[in-house]
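Only a single protein chain was left out; the remaining protein chains are all shown in position.
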Amino acid sequence: MMHLEDILINPLLRAILGLCLMGVVFGGACVVIWFERKLSADIQQRYGPMRVGPHGLLQLVADAIKLFTKEDIIPKNADKLLFVSAPILLLGSVFLMLVAMPFGAIIINGETYVIAATEMDISVLYIEAMSAISIIGIFMVAYSANNKYSVLGAFRNFARMIGYEVPLGICIVSVAIMAGSLNIVEIAEAQSPLWFAIKQPIGFAVFFIALMADMGRLPFDQNESEEELIAGVITEYSSMRFGYVFFAEYIHLILGSMLAVLLFLGGWNLPAALTSNTILGIILPTAFFLGKVVLVILAVIMVRWAIPRYRIDQVVDLSWKRLLPLALLNLGWVIALGLLGV
Amino acid sequence: MDETVKPSEMIVHLGPQHPMMPGPFRLNAKLKGETVVDSEVDIGWIHKGIEKILENKTYLQGITIVDRICYLAAITNEEAYVGCVEKLAGIEVPERSQYIRVIVEELSRIQSHILGMGEYASFLGFVSMFMYTIRDREDLMSLIDSITGARITHSFLRFGGVKQDLPDNFANDVKYVFGNIRKAVDQYEELYATDRIYKARTVGIGVVDADTAKDLGVSGPPLRATGVAFDIRKDEPYLVYNDLDFKVCTHTDGDVYARIQVRLDEIRESMYIIEQCLDQIPSGPLFPEGTAYGRRTPIMRVPAGEVFHRVEDPRGEMGFYMVSDGSDKPYRVKVRGPVYPTLQTLPGLLKGVPVADIVAIAGSMDTCTSEVDR
Partner (left out) sequence: MVIKNMIQAVKNIYFGPPVTRKCPEDPTKLSDRFRGLQKLDKSKCIGCGICANTCPNNAIKIVRDNINPQSDKKRWFPSIDIGHCLFCGLCIDQCPKEALSTTKVYLTGIIRWNHEDLLFTPAMLAREVDIHAEEEAGEEVSRWTPQ
């Protein structure tokens, strides 16, 4: 297939494309936050935000204005440099993920052009590695805030991330084996007849649970559980620094769902008959892809509001004793399928 | 608690202002990593001086003050106070008033248990269940509102009877509401029993054994969950509990799951009691005949003496010890709250437990800190 790099040779145009994608993701995060508040209200049989704008659509604008105008407090005994730069690292790790993530495809005359800022041969590995950089950010927060609750939250975060990166990585490796490459575009393209979720169902289940733990959503959000830790790692943050961390979490949610769709749920693949028409070929694959991403986000949000929360030692127990053997089993299954030539 | 910290320990204050602690009390916990080594409970942040206030109010004014000791189950506070005065002054309450009092108290017990269960679910991070219970509790609050005129601080009882009779069409309203509540309670029990995350967080946690509970004076659902069948409505019956048929709900394990299960069973028993009352209630006067007591309470001087009257609060055993010196204001009123001894079990239960379980255990005792501090 052709790459966008061949068309947009000018680096300035590619930078503009990257900035556009960043804006799209920011806008998407705003919509997802509104969507989560409305969905949680529906589950609990109440209304949700209704007053600011029609059905509360401008509520996030009001919240952002509030965050901008709040006083920025730095504790007296905090390590100033680390305290100020930690949210930048947390937000930056998410944007580094965004660089290699494809947002859709345009199919013209049978040639597929992928909408992505860059194209790498090892993009899947790169994406997973970048999402793990946020650990350094959390360590910086916990050390610099000089607060016992932050320290407790950070310990839990480490245990959780270390425990869940391993099954996540093994599931990604099994997908890469089945597709034959580490390039995320090629993995998406290799799901033409049959989605990988059907070919390796155990892998899909393990990947989904590990992904929710990686993103820090319930039932795995011990690092910010309100019950005993007030706000966990980010207790000492007010005003826009809190906004950074908040946004970073929701952008991570969107990108994580995109990863799930690309790896297991077929990406933007459509039967060739539908994309033969030029106009449909421009719109349909991207629309189909984004529709699937929305469904995955919906599922993640509903799981968060419907079930209680685990304790941290039960979380670690779940990952090492149950998810890891299942992931290894899935790897064996994929290798067997490959050897049999299926 | 010893304030010295070894190299890998730290002291954390789960302070009076906390998003999710049950009530404003402070828990100082010494942590080693994530396990609690030692802890200490500090109370007194919501002390209002109610016992001193009651010494300067007449007996009738005291009814409105006593309402506010534990506002989540207000009518049992009033019952204990009014029962004390009636014992001292020798007032006999007619049967119809006794039945009405039992109905309102059992309604109050149901809504307090539903709220306790819902609040506990929110401590575990299960916010949606909290909202479901609040929604189901609204019908009950409207029922209580239609009898007494207020949702929480009722000031409904008077000496010798109750302020007003039941409204018309009350039995039909009750039947409709109880149909919904029965379905809701069955749904809660099913959601709790099949949820593996919930069970992993509650079964085997915070086990209280019967001897510790009896030594400390714990009563109510925490005691009944350890297997001791002590219920004041059966052991020292007041009002018409002698004529009603109900059983005392117990459980054997004594852990958090057992306490929630006991509260769920008690809701069903209370609904059964109310339905029996509505069948058996006689018609008659609300106040004793031939005396001055009525809806207009006379200016009364209570004969001198001392008396202790206890009732079964949703949280345990509540008692009032009243000393009267023959004037129109009490000389001394001492309140024995049900949650004060229950909080004393916490330092023993919290040794060696991960931090996340602190709120799970403290929340399952269903504390209403307002009556710990008075």
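First chain written, first letter: the chains are A and B, and each begins at residue 1.
One rule holds for everything that comes next: contacts are C-beta pairs under 8 Å (C-beta built on N, C-alpha and C of every residue); 3 or more make two chains touch, one makes a residue touch a chain.
Please read all numbers here as calculations on a predicted model, not as lab measurements.
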Touching partners, among the displayed chains, of the absent chain: A, B
Hidden-chain contact residue, picked from the options B:Glu9, B:Glu92, B:Asp145 or B:Glu306: B:Asp145
Of B:Val41, B:Ala89, B:Ile152 or B:Leu191, the residue in touch with the unshown chain: B:Leu191
Of B:Met20, B:Leu157, B:Val177 or B:Val311, the residue in touch with the unshown chain: B:Val177
Residues of chain A (touch criterion as defined above) contacting the omitted chain: 39, 41-47, 50, 302-303, 305-307
Where the missing chain touches chain B, by residue: 57, 60-61, 64-65, 128, 135, 138-139, 142, 145-150, 153, 155, 158, 163-164, 167, 173, 176-177, 187, 190-191, 194-197, 295-297
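Please note the rule applied: only the chains that are shown with their structure count from here on.
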Distance between the centres, which are taken as Cα means, of chain B and chain A, whole angstrom: 46
Partner chain B, residues of chain A touching it in the complex: 40, 43-46, 148-149, 151-152, 155-156, 218-219, 221-222, 225-230, 305-314
Chain B residues touching chain A - in the complex, by the definition given at the top: 10, 12, 14, 18-20, 31, 33-34, 121, 123-129, 131-132, 135, 195, 197-198, 200-201, 354-359
